[in-house]
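Would you mind keeping the following structure in view while I ask a few things?
For this depiction, one protein chain was excluded, whereas all remaining protein chains were kept in their positions.
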């Protein structure tokens, strides 16, 4: 698991075809790259191939640009898209929150201790409440209030921060606003949301209250990519927690917090380690 | 957990009111009944009280009928319904199946080894396939084929077996037919069904295929009482199993079998041990 | 679960005898106390009775002192020890740490958000590292370095803080020092430790490295009371996490952090809610 400081990641996907693994592994061999871990999967229903490789270049003067240029030529013949990730890469991120702080607190802890290789550029909220938490971690905090009238304008300001910060990933850590479909489109595939139910079980607002009404014996959380269909984006991972008759709706809210934190952190970790592949409405996750 | 051979169970429920616990425990004390385990819960939203007590009569000539008559007088003032269950009681049961045998196989194993205190009176099916399994356990097997035209008639025959057998509980161990609303009403609260999804997630047919389409990362099973609303009966317990991108729909079906067996067996066990209380559309389960 | 602001807790234990439940519930009834939740268990091997009751006094001028005095008289005849806990009670606590901050960070989050009803009086450490974290939460931090030569002296200083602060509970949140047997005795039954293994699996130092050597496929954490026998104190709760071949010892350390936090927080929550009963080397936990 623990990537040493000299381990690179190569991920790729393309249509199913004979030789998809070989084109990757042969190139790595030719470039004297030592493979420490590899997983590939060929989805026979979607007819799509996915591969993830961790490797250590054997030559001290490994040239990433040359590697990419060289591999691009090979990949082309397979209509293969790929990404090369450097050992110490930290993904630039913007985190969006409202008032609930448990997911933010958890992410910032993992950020501070280096458990998640994030480069947090900003925390954005429609409320001022979580500013002290951001401050303590030395992070810029943008408070953009929102009303039905100012929604478009507010989203434009949020988008401005995302753009200017150079964020590659947006984490919605219990951001309690419904994004406009324009915003969803812009964020499609590059924003992770945590929904506090086992989607597609309880969509929409107050899922724990819905769950209570139905008398369920398990509650859960779903981390998924944003796409154009609210609460229907491709699922990355899900977590679950047993509940009982003595748990009133407010207890479910409390009980759900831990599983929300863990599920979101796991999804973000998978994304940062390039373990998640997005294809249409489903994901391939090479977890461990 | 293991009830000794001299342990009785008293369960009761009534509207919330001061003294509901006391009316039970005082009576037990007066009758020299030794309480080994007790759980009570007062649902403040439903304003309903539930209690379950395991006890050992201290007097060798404990008179159950006198106990019941005596307690009935006390209970009346609280509009309390109650049930007294004898130490060696085995609940008479009819099991309904179609072609899938995993749940039946599992139940029969627990029956044969005494793990579930069932008195299985009959196995009823719309297919002949599972007859050998019933035979080996020495159980009568009724094969009642069903077609859209003969549905009413078939259900009448099924009902006949249930009635004549004296079954107090019906277990739908993957019976793949939609019951008529008349049948549902008759079975309301005394039939346990296993649905192969985390209800209310994927209602209706082929839930694993629905789950695959949505790309979920957890599949599950729900054991619930039958009521008038199909797939919406009060939930007793739920189980869950992680799945991944490499699990095709038929893999989900296979993977789901274990969790279906375990979830159904757990629900049946709770029911037989009088741990489940039904009130409107929800259950109280004093599990352990 | 969520105790309303007017819910008291009465817990008691005594030798097994007829009437143990009745003596509690009758007194509550006589004092017009409304029982919202109750659990009792009679351990037939240890011949010991345990009961936990949540109740709401119906009279606005409920007199806790009179209640205690009155109940003491009844309890005496049963050699029953008991504790009455007020609705808003916050247990005074001292937390002990070394350098690892994950458990402290987690506890302080739950403290700050009111999830755990703690009254943290001090954080004590043999290292200065976690002072900023305590500072941010406005908590006094005592840095008492330790060497083999100064161990007795250091423990005396720690004990001084515990005594003076009026702490009723000490939480060892990854305090990496072996306590002297004298200190263990003083803390017996009032200190909770988190051990990073599934005790009694890997006692002593570096349990994750031991686990790696054995090639286990699950790692875990154990929250237990301190007693005179190191790593053998009565277990409150345990948690578990799957691991695999690709997890090197340092990965186990990382992976174990979440389960350590959750397990310790759960144990502390059980303790604060008076759900844990200690009897000899085992606990009774009326969890939910």
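Should a chain be cited, it is by its letter among A, B and C, assigned in written order, with residues numbered from 1 in that chain.
We take it that a contact is a pair of C-beta atoms (placed from the backbone, for glycine too) under 8 Å apart; a residue touches a chain by one contact, two chains touch by 3 or more.
The structure presented is a predicted model; accordingly, all values stated were derived computationally and were not measured.
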{"item": "Residue in contact with the excluded chain [from C:7, C:105, C:125 or C:238]", "value": "C:238"}
{"item": "Selected residue (touches chain absent from view) among A:8, A:41, A:248 or A:277", "value": "A:41"}
{"item": "Which of C:6, C:43 or C:168 contacts the chain that the document leaves out", "value": "C:43"}
{"item": "Interface with the undisplayed chain - residues on subunit B", "value": "1-2, 37, 101-102, 105, 109, 113, 115, 136, 244, 246-248, 250-251, 254-255, 257-258, 262, 288"}
{"item": "On subunit C, residues whose C-beta touches the chain left out of the figure", "value": "41, 43-45, 198-202, 214-218, 220, 234-238, 240, 244-246, 248, 281-285, 287"}
{"item": "Absent-chain interface as seen on subunit A, which is shown", "value": "4, 18-22, 25-26, 28-29, 32, 34-42, 44, 58"}
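The criterion applied here is as follows: only the chains that are shown with their structure count from here on.
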{"item": "Copies subunit A and subunit C touch via same or different residues, half shared test", "value": "same"}
{"item": "Farthest chain (mean CA position) relative to subunit B", "value": "A"}
{"item": "Interchain centroid distance [CA atoms averaged], subunit A/subunit C, Å", "value": "36"}
{"item": "For subunit C, residues contacting two or more additional chains", "value": "37"}
